[in-house]
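What follows is a set of notes on a single structure, which appears directly below.
Note that this complex is displayed minus one protein chain, with the remaining chains in position.
Showing chain A:
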């Protein structure tokens, strides 16, 4: 929990569009994924990675997490993408087609090499693997544990349904098992789970319904294809006022308990102990990001003084 980071909204931005790159600082998504893969036509692969490099180098007052989706490592562009973009210091790499733990391990090795070459702290570049095929879903547990750099698993439904030879529907029943398996793997590894994109940018109700489903299952964020989707997704992930009020009471209660020399206390007849406090802390951090509470909860409030 120490390196808690809100990742409710991860917005894709095409890496070959200067007009859209230029607007990255202004949107209030938690992260952007600058895309060198599917959004960029073959004829522009080379130009795009240089454009992205220069954008990143000039984006000095960074106000969100910056990931770059490179081309698959087994394509002829993947390595070159890393080579050009990493010196401009993105926060991490979104790895497409992360079908096996070995693919992620290969990326991990490459990133370590670049970190050494660039004289950076080892482990600086984070990794977000995309689980987007039947094989990746089966391998989810291994992938989740394949690198210390992984902070979350991302589920990619478009490629997944293609690999399953099925249609993607708005109801999403066909995705249920895969979504759940990605979640189990992520939660078991103690990392976040990011849901797939919702492609219809004019269907805000559909987006809301799908995001609500993902949240109920346990996803903590969603990938987006248009900035207009940010607000809907944040609204869904925003804690309800009652949840925030309750969380504040929990923290107050546990602080009171510690004064009494105990780690357990009753609040309105319900037991408050470590897991309850942990959940409350998470609610309050999310509430802080939404501007619902004024101060960020500190570690000492959660765990007590050492």
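Going forward, contacts are C-beta pairs under 8 Å (C-beta built on N, C-alpha and C of every residue); 3 or more make two chains touch, one makes a residue touch a chain; residues count from 1.
Keep this in mind: contacts and distances are computed from a predicted model.
Colleague: Which protein name, taken from UniProt, belongs to the chain you can't see among "Citrate lyase alpha chain", "Monovalent cation/H+ antiporter subunit D family protein", "Energy-coupling factor transporter transmembrane protein EcfT" or "Maltose/maltodextrin transport system permease protein MalG"?
Modeller: Protein name of the absent chain (UniProt record): "Citrate lyase alpha chain".
Colleague: Looking at A:23, A:148 or A:180, which makes contact with the chain not pictured?
Modeller: From the options A:23, A:148 or A:180, the contact with the absent chain belongs to A:23.
Colleague: For the chain that's not shown, point to the residue among A:54, A:228 or A:270 touching it.
Modeller: Hidden-chain contact among the options goes to A:228.
Colleague: Counting contacts across the full complex, list the positions on chain A that touch the omitted chain.
Modeller: 22-23, 25-28, 58, 226-228, 231, 291, 294
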